[in-house]
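Sharing a structure with you now.
With one protein chain held back, the other chains of the complex are shown just where they sit.
Showing chain A:
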Amino acid sequence: MSETPPVIKVRDLVVGFGTQTVLDHLDMDVRPSEILGVVGASGAGKSVLLRTIIGLIPRREGSIEVLGKDLDRVDENERRALERRWGVLFQQGALFSSLTVKQNVQFPMRENLDISQRLMDEMAYAKLELVGLSPRDGEKFPSELSGGMTKRVALARALALDPEIVFLDEPTSGLDPISAGDFDELIRTLQQTLEITVFMVTHDLESLYNACDRIAVLADGKVAAEGTISVMLESQHPWVKMYFQGKRGSSLADRELTQ
């Protein structure tokens, strides 16, 4: 498994703002077709890491390779082609508020593919149904959606071009536990059918247990611990210990283990 080249390879990454260093010589690999959960204390730089990988935040040092391409060495066209191969679900959904749900999902298709309106409509409805929405929701505007629906539409838009990697920034935050559980399951199913790699920033312990193959813990600007949930439970790192063996973590662990 570890012999196959990683989908995302981050080496020696340094990112900071002003005098503050957020990520300090960080190394990380994301393997093909896995769901990697990235956790860490608030302000540990999880979202910064995600935004740096997709190129929204400049880095001071280090290299990032996505799908075998070094982001420093690609030209404009290659970069655009690369961006078509990943989809991003932003924390607040980031739906275009002046477009309907259907138009939001169709936006990447319209810009990048040369396909008929009929196929575009059918694909938009198909994606909406994949994420558990009905075609009737297609005519709604983002301001008319609930939090859970917004996340689903944002996921449908992230999946619009059948990306190879999906970046999820706190996909279950702000959802009730049942919706969050459904969302975890949805991500799991989609990952299996579409064979995508998922990079998920999360705070949700349930998501880590139910959806993630592997977990990376960010602390002090580095990856402090990395591995499956059982590795996490045995880790001696103080923050990891507190996180997974704290009150909320251990009750979940007990439940999962007895099942």
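General remarks:
Basically, a residue touches a chain if its C-beta (ideal position, glycine included) is under 8 Å from a C-beta of that chain, and two chains touch if they have at least 3 such contacts; residues count from 1.
Everything below uses one rule, namely that contacts and distances are computed from a predicted model.
Chosen from "Sarcosine oxidase subunit alpha family protein", "GntR family transcriptional regulator", "RNA polymerase sigma-70 factor (ECF subfamily)" or "ABC transporter permease", the protein name that UniProt gives for the omitted chain reads "ABC transporter permease". Within the set A:D27, A:D72 or A:E129, the residue that contacts the chain not displayed is A:E129. Interface note: of A:D12, A:D162 or A:E234, the residue touching the hidden chain in the full complex is A:D162. Considering the full assembly, A:P142 is the residue among A:P6, A:P142 or A:G221 that touches the omitted chain.
Residue positions on chain A in contact with the hidden chain: 97-98, 109, 112-116, 119, 121-123, 125-127, 129-130, 135-136, 138-139, 141-143, 159, 161-162, 192-195, in rising order.
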